[in-house]
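To start, the structure itself, in structure tokens.
The other protein chains are all here in position, but one chain of the complex has been omitted.
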Amino acid sequence: MKLDALAQVIGARLIGDGALDVTRVRAIDEAGEGDLGFAADPRELRLVSTTKATAVLVPEGFAAEHAHELDCAVLCAEPASRALASAIEALYPQPHKPEGISERAVVDKNAKIGAHVTIGACAVIEKASIGARVKIGALAYVGEDVVIGDESIIGVGAVVLPGARIGARVVVGPGSVIGDEGFVYAPDQSRNVRVRHVAGVVIDDDAEIGANACVDRGALRDTHVGRGTKVDNLAQIGHDVVVGEDAVIVAQVGIAGDARVGDAAVLAGQAGVKERAVIGNGARVGGQAGVIHDIEPGQAVMGTPAIPHLTWLRMMTRLREIDALEKRVRALETRE
Amino acid sequence: MKLDALAQVIGARLIGDGALDVTRVRAIDEAGEGDLGFAADPRELRLVSTTKATAVLVPEGFAAEHAHELDCAVLCAEPASRALASAIEALYPQPHKPEGISERAVVDKNAKIGAHVTIGACAVIEKASIGARVKIGALAYVGEDVVIGDESIIGVGAVVLPGARIGARVVVGPGSVIGDEGFVYAPDQSRNVRVRHVAGVVIDDDAEIGANACVDRGALRDTHVGRGTKVDNLAQIGHDVVVGEDAVIVAQVGIAGDARVGDAAVLAGQAGVKERAVIGNGARVGGQAGVIHDIEPGQAVMGTPAIPHLTWLRMMTRLREIDALEKRVRALETRE
Partner (left out) sequence: MKLDALAQVIGARLIGDGALDVTRVRAIDEAGEGDLGFAADPRELRLVSTTKATAVLVPEGFAAEHAHELDCAVLCAEPASRALASAIEALYPQPHKPEGISERAVVDKNAKIGAHVTIGACAVIEKASIGARVKIGALAYVGEDVVIGDESIIGVGAVVLPGARIGARVVVGPGSVIGDEGFVYAPDQSRNVRVRHVAGVVIDDDAEIGANACVDRGALRDTHVGRGTKVDNLAQIGHDVVVGEDAVIVAQVGIAGDARVGDAAVLAGQAGVKERAVIGNGARVGGQAGVIHDIEPGQAVMGTPAIPHLTWLRMMTRLREIDALEKRVRALETRE
């Protein structure tokens, strides 16, 4: 694609020869002739001056300062990542090919299947309701009374258990399990008896769940993953949890039962949230942090127990000097 | 169901009109007309006074103090969660419907299948021995020489590898893998060679494993999950690990090879246990704690490395004041 056409399609500013042609996007240090190299992070931007790419896509700020030093053409946009997403759509068009329902899929004769649905081999669909243009991967399971909205994607080997409600344009990643009972037991003498769950699970429109993740159904309240929220691989969302809209839940995060996560909150990798904790809208929980108490809207926290990010940073700096501090105290003790 | 009948069935004390009827159980803030609202945690109990539920199920202590202030009927029991489990059984009777063996399941002709067994579509059963009333989900795998006791449930897409022994009334959650080889390699010059495993894996009666969890088989000793032990989603139980009875292992916990976990021990979410560590009976390991040394029976620990809970709490309190402590030392240094 010619750079001037590409610039227009992705809403980027072009500095350089618009007649140049690119066919691929690649990491900045791997890009070569005919490639559009991408760089946005400081680490990547350091490599732009030595790239062999025909053109680079970088943030506006970087281009303003450095475009004149570069041998290649420059596309710039803010945020660059949004333009990258568009460039990929432009350079790698996806043929919309509904593949139909595999003869080797097992589809209940009372299932309601929308128009142009794709179902892979050995997928098992019980008496569920599947919207239009939905794609269900091979070996996936869709249980009784499940409802799936239009254009959603259920990954290979994913398991959507009975009664789960999946919105439109939702992605459930390969191997993920939606709607299993949560971890709720009642003590009965020295034993634990399972509390059977009577509520369900809702994954709202445009939400996406990664691979091998788990979203449990609710015991007494529907577990809810809000519209547009993204959940990464191997994350655990417990029973009765309510996650707002456009939240970001990174890989291996665990959210215990009855917790709440606000709109646009970000939970970084391996963070944990205690049962019933409430995380406000727009809050940011650092990687591996352990949320024990409620987090105010907009607050950034780190550590276990999670505390405000800046407090944690200062604390960790001081902690690294604790050996010296002890020596200073010793010096004071011996002075006189 | 009339409240007086329900109270009797679940062993709760009734305060209010026994002729009232409830048909569902719901979270206290979602419950309305015809619902039994449930509240046990302080956070939930604060919502009881404004509930729209026809009746509430609460702990004895709360009822003694507050029942007279409430507009709705009150059921109380100790523990309330045990009565909740019973109330759900009473209000949501489960039809026992053995569904039989799907024509689309693949069952080895030499497999031994007990009476009233259910096997879902595309489940693959090798030459295994399956007890009576066992339910095996669609797309699950049961390998050669596996033995499964009566009334156990193997979830959709679960994988039970050859030779695993599963007791009676066991639950293996969807997507879980039981009996894969553990992570044992021997150095061979600069490379690592796999040590093939010659022991097995045993999941004892009434144990339950969540979704997408892993229980490895043993290298030299059977990996053992004891009777009644509950294991949550995405947990990892390594090779040669021995877990006692009625232990509770919450989501994303990792137990490394050769470790031991005592009876009724509780490992909270994302805790980790080092290889060969021994956790005593009734010990409690906090969320995200890292157990490096042995834990005494009954001890509660937190942190990485895990230390006694109270010591950890005091340490964390002091740590949060470390900046102030440094300033106090500086003040001492400059005083004269």
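First chain written, first letter: the chains are A and B, and each begins at residue 1.
Note that in this section contacts are C-beta pairs under 8 Å (C-beta built on N, C-alpha and C of every residue); 3 or more make two chains touch, one makes a residue touch a chain.
This is a predicted model, so every value here is computed, not measured.
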Touch criterion as defined above, residue of A:A63, A:L84, A:V107 or A:V184 at the omitted chain: A:L84
Candidates B:I101, B:V124 or B:V147 - the one touching the absent chain: B:V124
Sole residue of B:A5, B:A64 or B:V106 that reaches the chain not shown, by the stated touch rule: B:V106
Absent chain, residues of chain B that touch it: 106, 122, 124, 139, 141, 143, 157, 159, 161, 175-177, 180, 183-188, 190-196, 198-199, 212-214, 216, 220-221, 234, 236, 238, 240, 252, 254, 256, 258, 270, 272, 274, 276, 288, 290, 292, 304-305, 307, 311, 314-315, 318-319, 321-322, 325, 328-329, 332
Missing-partner contacts on chain A, residue numbers: 24-27, 30, 38, 41, 43, 79, 81-82, 84-85, 88-89, 91-92, 94, 102, 104, 120-122, 137-139, 155-157, 173-175, 206, 208, 210-212, 228, 230, 232-234, 246, 248, 250-252, 264, 269-270, 287-288, 303, 316, 319-320, 322-323, 325-326, 329, 332-333
